[in-house]
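Removed: one protein chain of the complex. Kept in place: all other protein chains.
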Amino acid sequence: MERRLQQIFFALSLLALALIVAAAWQANTPSWKTYQRSFLQLEAQGEPNAVAKAAVLATPPVIHQVMLTGLQRVDRCTTCHLGVEDPTMKNAPEPFRYHANLGPHIPSKFGCTICHGGQGLATDKDGAHGNVDFWPNPLLAKDYIRASCGRCHKEGDVPGVPELTEGRHLFETQGCRGCHKLNGVGGSIGPDLTGEGANRRAPEWLERHFLTPNAVSAGSAMPNFHFSKVQARDLTYYMLSLTNEDMGSYYSSVRLIPGPEYGRQLFVEKNCIACHSVGGVGAKTGPDLLGVTTRHSTQWLDEQLVNPELVYPGSSMPEYDLETNARKALLAYLATATPDDVQLILSRKTRAWTPEDVAIEAGKQNFARFGCVGCHGTELQGGVANPNAQGGEVPSLLHVSDDYTKDEVIAIIRNGRAPPLENTSGPTPPLYMPSWKHVLSDEDINRIADYLWSKQQKKESW
Amino acid sequence: MNLIREFWQSIVRRDPLSTDKGKSELVFLNVWLHIHPAKVKKENLKFRHSFYLGFITFFLFLILVTTGIALMCYYRPYPPQAYQDMKDLQFVVFMGSFLRAMHRWAAHGMVVCVFLHMCRVFYTGSYKKPRQFNWVVGVLLLLLTLGLSFTGYLLPWDQLAFWAITVGTNIGSYAPLVGGQVRELLLGGHSVGEAALLRFYVLHVAVLPAAMILLTIVHFWRVRKDGGLSRPVWKLKPAKPEALVTIGAPATVAPLQAAPASSSKTYGLMEVVSGKPIFETVTPEEEEDTVFSYPYAFVREAVALMATVTAIMTISLFFHAPLEELANPAKTPNPAKAPWYFLGLQELVSHSALLGGVVAPALMVLALLAIPYLDRNPSRRPVDRKLILWLFAFFVAVNLVLIVVGTFFRGPGWALVPPWVHVVGGAE
Partner (left out) sequence: MNRRAFFKLSWGSIGVAALVSAVGVSLAAVVRFLMPSVFYEPPQSFKIGSPADFPFGPPTFMVEEKIFVFRDRDKGFAVASAVCTHLGCTVAHFSSDQRFHCPCHGSVFGADGAVQHGPAPRALDWFEVTQARDGQLSVDKDKVVPPTYRLMV
């Protein structure tokens, strides 16, 4: 028996040795080392002589990582994707190929996963590409990578990604906020979309959902907006960009890419033409702005925008609270502004507006911005299906003055209203009028009422 | 050369191992080994008596301590970093995933082995007088093992960890009067969060291991003082007082003179053990059937150690420890399950919170603790204890069934779904 025990102990010692060696060998031969060796061979081919070749091939294998504290992530993609910053690797096979057109988005400052998705912490291919269980953020398909631009560039135009601008525009004008909250503003009928890009990263699902909501979300009350495929893609881009992450100041400082289009938008919004002229077209209170960027330094002009009094004490120019990039955008526009363009801007304001006009226009803007058009329609026609509500659909607002006084309508907007039931023992209708008193100011609500009243169609009298 | 021999002999001060004296001294002069007796009874070395389960449990604990300390070099117990550190262990640290796997499988193994050890001790009736309190210490060690496993379960901070501990602490909160407060004390708050992770970490690496070590010392000490391992059940004979010699017999027989003195044997004070076992009687021939701990006992312990280590290493080479998504308090997986050793409890709780979550487990633990005091049958022979053996087997079977049901037969919404049915569109 003792002999047998010694034999067993012997066998187990050998087994233990084999196991520890196996474990150490497994740990010492990860797949990334193979990729690095292949890359070194590729690099060595480009070396002029044997000594240089040998020096390159002798490089020890090491994990490359980029620590991005501002983006709260660590990316190890460059452990295998070694040629990403090397222009001589333009035609190399993947994963060694050079990444062209990075512009300012260099890996050492941005990593890779902020745009491409995937699992930066991983060091094997499937893990790093996120094609594994329990990693909700796999690599984005090529068609959709540009949607990631919107994760940092949250306002204005993004050059090269018109889908984002169009998607945002659709969101604001089609009434999505009527049912969906975004960044705290909106209705509660549908889910909050604030972090939608972080929750749902499957572009195909999002696109299908925009085209036919009920096909992907069974029982959803979301009406079919009959978006075209292009519009669905634009909205999908916008959704993918809503990742709601905390970013360091370096990244959040470029929320807005300063471009002349956005600058023009600001020029119109802030109504500069009320005091200034360009090439003689416009008002005479302030100086003419044609060619102003050639006469003064950017710094001087920027200071002017921040604090007009500093440059011209006693100036009546208001202090507009514009952020750095907004100012840059405005100046970029001014560098290209022409009298004809300004004439176009002026022509839109055909007559002077009365305070009532202003209120109605503001009401109209609110009506679209806060999503009322989503249920009540862009022409106030209503018609969105609402099962078991009286009438079976969301009511039109074109005749609301027949049944309610203005104050009653204001009360409904403030407090919300559940629709009266067609069949009292049937299910609750999915759509209801939310309460807006905590979201909109009284002034905003009054303006909406003004707008509604301006649109009323009188019923034929009996 | 003399200097070397002098140096060596200043460290190793016993006689050579070729001598009997040396073999004895190896044990009782060595601080790490002197918990052993210098000589053990041959019958206690038999595998089929104890299956070495106590040793295996202890060796698993040693594996857990060493791998645990190694893992501590790379783990930070703060919510976002904890998960990142788990990923680093998996991807970047040399042998990180292997060590983590060893730690996890040794942990599960220890829970299983401590339970099996308890079953063995019960089956052999080794909790009977005078070993009752050691059984109580053993039950406490079982509870500590479960506590260590539970506190460690939270540390990866993934969905599995977060919700298992949420469910587990919620079950505990059903305890009357103190349940809610104890839960808040454990969590350092109202729900599982940063504070909970830090407290569980402190419990897992410091408090509970210290308690475990202290109680283990008591447990081993008591085994020694009770005369080593109990007699194997097949050696137990019904009493026939005249033919047998009783060690430590009742007052009518003079103690210590019962055994005839042997001229070849050295009696030292350390070999005397007190206690009055009944039915633990030996014939004069059997009484001398002892062997030196070195090498007979030690080689068996060494084999048990190697077997345990190689088994855990083999499992760890082929099976990685799981890691799910980052913990997300806003997203409950459906179903959310407690760790497997608490799934039986969760199954009970799903039927009745009070009965299942509080009464049943409390009764179970109290019953376990009370066994040595409630069992009035002095015999350790299985033939004399059929009822209690069947009762215990029933208790074990019920537990197993509950755990199996909880693991394999409960799907989304805790609905009864057999594992061979594929559930479509379940969890979100």
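For clarity, chains are labelled A and B in written order, and residue numbers in each chain start from 1.
Keep in mind that, in the parts below, contacts are C-beta pairs under 8 Å (C-beta built on N, C-alpha and C of every residue); 3 or more make two chains touch, one makes a residue touch a chain.
Just so we're clear, the structure is a prediction, and the values are computed from it rather than from any experiment.
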(request) Return the single residue from A:A16, A:L40 or A:I145 that touches the missing chain. (result) A:A16
(message) Please identify which residue in B:F94, B:F319, B:Y373 or B:F408 touches the non-displayed chain.
(response) B:F94
(request) Specify the residue from the set B:M1, B:V31, B:C73 or B:L387 that touches the hidden chain. (result) B:C73
(request) Over the whole complex, note the residues of subunit B touching the chain we left out. (result) 70, 73, 88, 92-96, 99
(message) Applying the definition given at the start, please give the residues of subunit A touching the unseen chain.
(response) 6, 9-10, 13-14, 16-17, 20-21, 23-24, 27, 62-63, 65, 67, 74, 76, 85-89, 108
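In this section, only the chains that are shown with their structure count from here on.
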(request) Could you please state the distance in Å, as a whole number, between where the Cα atoms of subunit A are centred and where those of subunit B are centred? (result) 55
(message) Per the contact definition, I'd like the list of subunit A residues that touch subunit B in the complex.
(response) 2, 5-6, 8-9, 12-13, 15-16, 19-20, 22-24, 26-28, 63, 72, 74, 76, 119, 121-124, 127, 133-136
(request) Flag every residue of subunit B that touches subunit A in the complex, lowest number first. (result) 80, 84, 87-88, 91-92, 94-96, 98, 158-159, 295-296, 299-300, 302-303, 306-307, 309-310, 313-314, 316-317, 323-325
